[in-house]
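All protein chains but one are shown at their positions in the complex.
Order as written gives the chain letters A, B and C; numbering starts at 1 within each chain.
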Amino acid sequence: MIVVMKHGATPEEIQNVAARLRHFGFDIHVSAGVERTVIGAIGDKKPAILENIEALPGVERIVPILQPFKLAGREWKPEPTIVQVGDVRIGSDEFVVMAGPCAVESEAQLIETARAVKAAGARILRGGAYKPRTSPYSFQGLAEEGLRLLALAREETGLPVITEVLSPKDVPLVAEYADILQIGARNMQNFSLLREVAVTKKPVLLKRGLANTVEEWLMAAEYILSGGNHQVILCERGIRTFETATRNTLDLSAVAVAKELSHLPVIVDPSHGTGKRQYVAPLSRAACAVGADGLIIEVHPRPEEALSDGPQSLTPAQFSHLMGELAAVAAAVGRRVAQAARVGASR
Amino acid sequence: MIVVMKHGATPEEIQNVAARLRHFGFDIHVSAGVERTVIGAIGDKKPAILENIEALPGVERIVPILQPFKLAGREWKPEPTIVQVGDVRIGSDEFVVMAGPCAVESEAQLIETARAVKAAGARILRGGAYKPRTSPYSFQGLAEEGLRLLALAREETGLPVITEVLSPKDVPLVAEYADILQIGARNMQNFSLLREVAVTKKPVLLKRGLANTVEEWLMAAEYILSGGNHQVILCERGIRTFETATRNTLDLSAVAVAKELSHLPVIVDPSHGTGKRQYVAPLSRAACAVGADGLIIEVHPRPEEALSDGPQSLTPAQFSHLMGELAAVAAAVGRRVAQAARVGASR
Amino acid sequence: MIVVMKHGATPEEIQNVAARLRHFGFDIHVSAGVERTVIGAIGDKKPAILENIEALPGVERIVPILQPFKLAGREWKPEPTIVQVGDVRIGSDEFVVMAGPCAVESEAQLIETARAVKAAGARILRGGAYKPRTSPYSFQGLAEEGLRLLALAREETGLPVITEVLSPKDVPLVAEYADILQIGARNMQNFSLLREVAVTKKPVLLKRGLANTVEEWLMAAEYILSGGNHQVILCERGIRTFETATRNTLDLSAVAVAKELSHLPVIVDPSHGTGKRQYVAPLSRAACAVGADGLIIEVHPRPEEALSDGPQSLTPAQFSHLMGELAAVAAAVGRRVAQAARVGASR
Partner (left out) sequence: MIVVMKHGATPEEIQNVAARLRHFGFDIHVSAGVERTVIGAIGDKKPAILENIEALPGVERIVPILQPFKLAGREWKPEPTIVQVGDVRIGSDEFVVMAGPCAVESEAQLIETARAVKAAGARILRGGAYKPRTSPYSFQGLAEEGLRLLALAREETGLPVITEVLSPKDVPLVAEYADILQIGARNMQNFSLLREVAVTKKPVLLKRGLANTVEEWLMAAEYILSGGNHQVILCERGIRTFETATRNTLDLSAVAVAKELSHLPVIVDPSHGTGKRQYVAPLSRAACAVGADGLIIEVHPRPEEALSDGPQSLTPAQFSHLMGELAAVAAAVGRRVAQAARVGASR
């Protein structure tokens, strides 16, 4: 780390910082410039030590040199991680599309949607059984009944299923039914939940928090990885900015940054990212072109009857059309999208 | 609600929206302007219905008219809520200061700090036993041992204690020890945690999320209130912006907005709000002047040895000096700060 | 517009608002709900009237129904605008790439770059003669000498040139040399500059301000259009957010939004949008896939010697490789990129 001393820091203050750094086991080098003294400190230390040094008298600021994440970083593992779910390989040369309704509402709705998205080429079925809602008066999901229906849809279509888990205590139950556990944006730094999904050894989709940097996102992944679960998929879903024309601001640069810093696969959620149906297709194409490993898209047979997120859900016909566009873009960037399956074909 | 139809919406689309609104039980009024048709709909409906209507063909956008919160709002309860903890009345004409270390580290550290902040006039002791940390490799708190020490410090000083709870499963244990349960900014929309603290009937301090609007903050309070717990204290602690000179951007306007919209008491956390010791005093004075009901401040006897948040912790001497400044500002806005107590006096 | 009255607004306040609306010539409809009275007002009025009404006692808020822009909107002109510069048609089915150095530094640097970008398929040469710099001590551009060199490079290569103008008084001079006048992000709401470029009748590239909504961007375009200059090209170049991994957050959703609301062509600046060379290619591909009409990219033969923006400049070899990638993506979305020209070929 680099310790920048204040303009006018006294020799005693500088000595004190140097002594403290040595006490912590750092090799140090003091460099006295005209306006600032800077102390370089070599060694691999805990974050708390940085704060201790920063709190010393005469210190202006601390500049960390090393990345704060380890297991999530390319320096630890240069080759890309591929998360395998059934025969779907997320992070491979296949551009993987997950699709389905925002919330599981009924058997009929789910099965109809599952068949439609499979027919269009989706490889994973999404559907919420536990829904995080801003209002306590909104539909909160079907809970275990929703999980049961997801399992039924998987049986019907052969598609593995992804569903969100909201509370540490629900993790064992959700893990019993789901192929991939989803951590929502609001829970990206819900550390007890992260520790709990680490224990399951199931693949985890970790959405970026709506006010979190890529670095913090990778630190959240680090909680899961350091807990022993290496099957983490990152998901960019938009950050919060001043712009109100879209529900969030989809940050496609973050995909490029995350893929550079980390070996983990990165997918994109254009439905929450934009919040409006008409922007889902263009941003899906852009996500593919920027180098994402896949998408997760909301599809509902009748969006105007959806119990949540109707305005951002595609109809099956719109989704199918989009899959055709994605096949072309994926090819242009050297990837492939699954061929549309025959309806009703099972595993 | 108001439904704004798209420019060029067809008569069929307008008819369809009108029919749907009537089906949901709304009284409607259609107003055909030159460039847009607008449909006014009167009635009190669930949020999902707004999304359903918004998802209909030809609809440009929905403008809700009513506030989405009820129990948290002044329209429901015009007079201010006072949360009583021992003989401390938060939301009254007393400007209440809570203080203590970021994390409980040891008996000696906690008792020394507790005595010092009490001597300076603090009325509630803060201290973290469970710490939400960005890195899995940082100090995560003493857990139950920390709670035990907080109870000891309460016994020693007579100060009620506030401490954070991170996970629904820890709520019963924390509630056994704490006088006020704290929900951190990262958990403001951790809905299963909100539901769990609602059950305890203990006072809850609800921090604003770092990317959440005042409206969403009040909706989070609504989860606790609608769960049957009416003792909610709001806490502004800074939002995330592009500015890096401070750790967060303390939004003191939000205090004025929250006090206008809600009857709940609102306090301010200038320690996390600024992240730097030298800004805690000026922002504390400003929080008092803007009309906040109190403060929660980090104090550590030796910030350079703190296991977390050293750079933003005040020393006891700095805190004591600040309490003197606050007494003057509070008087200027018609409030009072507790007199400095004699050290060691117990309940 | 819709006027939402406060909960508890008095009959007199409601009457007063209604009377005032009628006075301004609106047709009104008063709708008394259980908790709020809402007044619908039909008519096309100046923005100031909205503020007047909002300032009346008892008014909670005003909801405008009409878009604030006119000439920039698709409702005014549904078909796309194509801005023609020489034989380059921006907004057509050609995906147009503008490229060149951040700043014009010397004849040798500019001519070398111009030839290289033309060879790779660029259709317009960019280069700054007047540079807006955060620091008064940074290189501020070669001014008229830079313009002269741009004209020389155009003569050499046949490429039309685009360059930024910073001050109203420089507009006539810059317009003498440039084929397209660029308004930088910091000047998006420099209204006297907007009025001045409107007078020239030259094509104008209008960058989005780094804290401006798409709506404000279109209002800035409206200044130029209403001044009689209809050749406006919009340029998304990243907005300011809390994320520091990139210089700005490139908002590709804004391209989709702007193309939906407006008939004007929209291009993207991935160089300023990301600030780092390694992210320029992926975000360029994404911009093409999302539906942008072109790109403006910084290229420097020796970025480590650039007088500004070296870290985000591509080398000619990197640019040439990117042009190949863009050809594939453009084809996938039904567009084409110019074929690489032979070096030195002139118009």
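Going forward, contacts are C-beta pairs under 8 Å (C-beta built on N, C-alpha and C of every residue); 3 or more make two chains touch, one makes a residue touch a chain.
Computed from a prediction, not measured in an experiment: that's the story for all the values here.
Student: In the whole complex, not just what's shown, which of C:Arg133, C:Lys201 or C:Arg336 touches the removed chain?
Tutor: C:Arg133
Student: Among C:Glu107, C:Glu144 or C:Glu216, single out the residue that touches the unshown chain.
Tutor: Answer from the full complex: C:Glu216 touches the omitted chain.
Student: For the chain not shown, which residue from C:Gly73, C:Gly100 or C:Pro303 touches it across the whole complex?
Tutor: In the full complex, the listed residue that touches the missing chain is C:Pro303.
Student: Just name the one of C:Val30, C:Leu56 or C:Ala331 that touches the chain not displayed here.
Tutor: Within the whole complex, the residue contacting the unshown chain is C:Leu56.
Student: Hey, which subunit A residues sit against the chain that's not shown?
Tutor: The list for subunit A reads 2, 4, 7, 29, 31, 33-36, 38, 40, 42-44, 63, 65-66, 75, 240-242, 244.
Student: So that we can see where the missing chain sits, which residues of subunit C does it touch?
Tutor: These residues of subunit C touch the chain that is not shown: 20, 46-48, 51-57, 68, 132-139, 166-170, 186-187, 189-193, 209-211, 216, 219, 222-223, 226-227, 239-240, 277, 303-311, 313.
Student: Of the residues in subunit B, which ones touch the absent chain?
Tutor: Counting over the whole complex, subunit B touches the hidden chain at residues 211, 213-215, 239, 241-246, 249-257, 260, 273-274, 278-279, 282-283, 285-291, 325, 328-329, 331-333.
One rule holds in what follows: only the chains that are shown with their structure count from here on.
Student: So, what's the distance in Å between the C-alpha centres of subunit C and subunit B?
Tutor: Centre separation, subunit B to subunit C: 39 Å.
Student: At what distance in angstrom does the C-alpha mean of subunit B lie from that of subunit A?
Tutor: Inter-chain centre distance comes to 27 Å.
Student: I need the residues of subunit A touching at least two other chains; which ones are they?
Tutor: Those would be 211, 239.
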